[in-house]
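Please see the structure below; I have some questions.
Only a single protein chain was left out; the remaining protein chains are all shown in position.
Then we have chain A:
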Amino acid sequence: MFPDLLLSVCPRLHGRFHELAPHLVPLDYTNQPDIRLPLALIVSMPELKENPFRNRIVEVFSEDGQGNLSFNDFVDMFSALCETAPRELKTIYAFKIYDFNVDNFLCKEDLEKTLNRLTKGELTPEEVNLVCSKAMEEADLDGDSKLSFSDFENMISKAPDFLR
């Protein structure tokens, strides 16, 4: 693969990658080592430290789904979370992030998990239940009591404050 290609395009990002684990990440890729940083390291980055979905984000972008990021994955993550990233791309990744059990649908458990992370579990179970069922009722267009990607896209595309 061409790590040198990405490296030439975004050396600064590689600098960040290198900073995370200086003893693991080499500075030149002549013999193409396969380096993956574990989830715990990535999550400790200041950009993600406060994010309630940090573990999910890293898991989504890792190739193996376990949260171990290679430099390529790292670049992908930053490009998708960048402010200038196009809306469609963000929608796709947002869906993936909220899909906790990776079944390509947002079911009620996913919604509950999302809500509990957003509010740090400060709502009572009844309130959580109410909110989740209301959200499901609003966004579920085909009545299968889970949100498919098209439901999600339809809902999010009308949101006023979904980041540009």
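Here is the rule we use: a contact is a pair of C-beta atoms (placed from the backbone, for glycine too) under 8 Å apart; a residue touches a chain by one contact, two chains touch by 3 or more; residues count from 1.
Convention: contacts and distances are computed from a predicted model.
Asks: Pick, from "glutathione transferase", "Transmembrane channel-like protein", "MAGE domain-containing protein" or "DNA replication complex GINS protein SLD5", the protein name that UniProt gives for the chain of this complex that is not shown.
Replies: "Transmembrane channel-like protein"
Asks: Considering the entire assembly, which residues of chain A contact the chain that has been omitted?
Replies: Given the touch definition above, chain A has residues 1-2, 5-6, 9-13, 15-16, 46-47, 49-53, 72-73, 75-76, 78-89, 92-94, 98, 111, 114-115, 118-120, 122-123, 127, 130-131, 134-135, 138-139, 141-144, 150, 152, 154-156, 158-163 touching the missing chain.
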